[in-house]
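Only one protein chain is missing from this complex, and each of the others stays in its spot.
Letters A and B name the chains as they come in the text, with residue numbers starting at 1 for each one.
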Amino acid sequence: MRRIRAAAAIAIVTSLATAATGCGGGEGGTGSDASPKTLTYWATNQGANIEADKKILTPELKKFEKETGIKVKLEVVPWANLLDRILAATTSGQGPDVLNIGNTWSASLQATGALMPWDEAAFEKIGGRDRFAEAAVASAGAEGQDPAAVPLYSMSYALYYNKKMFEEAGVEKPPATWDEMVETGKKLSKDGKWALGAEGSNLSSNIHQVFALSQQHGGNFFDASGKPDFTSDANVAAVKQYVDLMGKNKIIAPGNAEYAQNQSLQDFARGKTAMVLWQSAASTFKAHGMKDEDWGVAPAPVQSGTPGQGRQVNSMVSGINIAVFKNTKNLDGATEFVKFMTSHEEQKILNGTYGSIPSVKSAQQDGAFDTPDGTVLRETLTKSAAPLPQVANESQFETAVGTAVKGLFADAANGRPVTTESVKAALSKAQQQMPK
Amino acid sequence: MSSATAGAPAAAAPRRSPTAPPRSFLWTRRIFLTVLTTFVAVPVYVMISSSLKPLQDVAGEFRWFPSELTIRPYIDIWSTVPLADYFVNSLIVASAATVCSVIIAIFAAYAVSRYRFRGKRLFTVTVLSTQMLPGILFLLPLFLIYVNIGNATGIALFGSRGGLILTYLTFSLPFSIWMLIGYLDSVPRDLDEAAMVDGCGPLGALFRVIVPAAVPGIIAVAVYSFMTAWSEVLFASVMTNETTRTLSIGLQGYATQNDVYWNQVMAASLVVSAPVVVGFLFLQRYLVSGLTAGAVK
């Protein structure tokens, strides 16, 4: 009897399961124009907080509604949830019509096939690919494929420094090379104050920094065929150089090894550290009560010479892309909305508010971005920034290598030696965790 | 109200012995409770004091006392994130999940505790085994099922409060059933028998006699159900959207791209926890009033 009942229970379970699997996940269908009057838009958190983002975006969306009659339903998705939400949308086919993505995710998300590819025809509808900065478009999908998104906001790294602390330590100009950084740093790091801030437990931040350094050493984290190549001499040298700023050179405070929530900006604003490598930090400094004349900005350091392409790269191309979800029921409206968001006018307004750099060339040249840090960020972006590897396994790479660097920082902070061997071992472990 | 309970000498809860406890017991109790109180209270104090500090205080070196008292965080929390909406969402979801879960559990526990039937073991073992499911294993499948149910029937489970309620009520259900079986078993059978003699059906006996006698157990289980739903992070992060987002996700909004508003995090946590703590206080009276003891006599 008991066996029969158990069998019956199993039968019910399996039949339900088959029913659930039968109707599958996201249907492979492409977009339609079934509901042309509304759009759902997932924005990323760019402003001080989510409410601030809503206040900034809502008037613009109203403008769009006035122009086209399409009502945009806005949801600002916190960064902590964004990837999970995109995953949910991808597997189920139930998602927004238009969404923002971090540009480093482009290739990963492109591989799922959930985003509409931007071929020539699609780009034509929003004014052509040429309107956008080349580096920004290059960060919107794997090489040789149609981009999975369109660049919306662009950012790059710059070196922010505290003018007063420089003055007190007798430093005249911000360091332009890493050697100068160490030398300057030693002058600044004393009496409980430190030269440079770092977010040692923030995986993305670690990746961004070691990527630029790896470029300067002539390295790359993926070979030409897209296979991981973490343990090359250049990569080992890059990671070691970054971690040595804390361990060997002692110009980063050991406490920074556990920072992951932008505590280094707070330290900077409080005059505890003299420099940070950051992307568009002006508005945050203001929020922390720093006056604009308190801080200066310079290009991020290189090994020698001046920033440029190749070995003189001093920043990754950072930014936000806007993508159209393939299952949209309003394809034309979605395209129209992307066109609106990337129009000269909106690029000026939104990037101006957020402190980022327009990804549309015409808007970049606008006088509104000639602020001290705007100029540096724009110069870096156009002349000496390179996109992170656009490979499908980018998120695995960030996790594996970012965690390795985090671990090395923990070693350095605890006074354990960080050697070429230990760096190589950490990177090799990271590489073995990558999917085959 | 709690002090009233403590002060009332005739509280119905069973006491160990009428004679005064020995010194060794009193001293152990004193030391233990002092240490425990410190352990519990320090973080609570940190929350309260930090919520009254300006941002510079919480961003810098730790200090026991605020450099200046400010209630600004309590004002700012409402404009940084839509806290009130999140609070209402959490309250609806957790309350509904609790009520449903407790009712379903009472029925099931009653069946197991008072009847012999085939499949009982299968049922209890299966229910038991669901408690050990790692959430991570069925998060994605569950989500797909909800979407498919939505597509097939038009019942919106994904992204709605309903879906979250359904999910959370099952989280606490297995434990609630087990605990209630134990509590119901401890309610003497003579009670139902008496009720049956008085002409009650089985359900009448359940609700008129057994449930009132098992109130402390039911409250303990209800509190558990509520807190399970109140605190859940993983499923809420995938299954909610802006209009249904719950507190455990919403509070993360104070850690933004550029800054962590520690003082606002603490203020918001206190504000949303206060009603729950008060609710606990209220329930606690029932929990410790020893209704079972009264019913036995």
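Details
Methods note: a residue touches a chain if its C-beta (ideal position, glycine included) is under 8 Å from a C-beta of that chain, and two chains touch if they have at least 3 such contacts.
One rule holds in what follows: contacts and distances are computed from a predicted model.
Missing chain, UniProt protein name, picked from "Formate dehydrogenase, gamma subunit", "Regulator of SigK", "RNA polymerase sigma factor" or "Sugar ABC transporter permease": "Sugar ABC transporter permease". Counting contacts over the entire complex, the absent chain touches A, B. When you scan B:Ile71, B:Leu128 or B:Ala152 for touch with the missing chain, the hit is B:Leu128. Summarising the interface, chain A meets the missing chain with residues 12-14, 16-17, 20-22, 24-28, 83-84, 87, 90-91, 93, 108-109, 111-114, 200-201, 203, 253-255, 257-258, 260, 263, 392-393, 395-396, 399, 402-403, 406-407, 409-410, 413-414, 429, 432-433, 435.
Quick note on the criterion: only the chains that are shown with their structure count from here on.
Chain A meets chain B in the complex at residues 1-2, 5-6, 9, 20, 23, 25, 45-46, 48-51, 75-81, 84-85, 87-88, 91-94, 261-263, 265-266, 270, 281, 283-284, 287-289. On the chain B side of its complex with chain A, the touching residues are 55-56, 59-60, 79-82, 118-119, 121-122, 126, 140-141, 143-145, 147-148, 150-152, 158, 237-239, 241-242, 249, 252-260.
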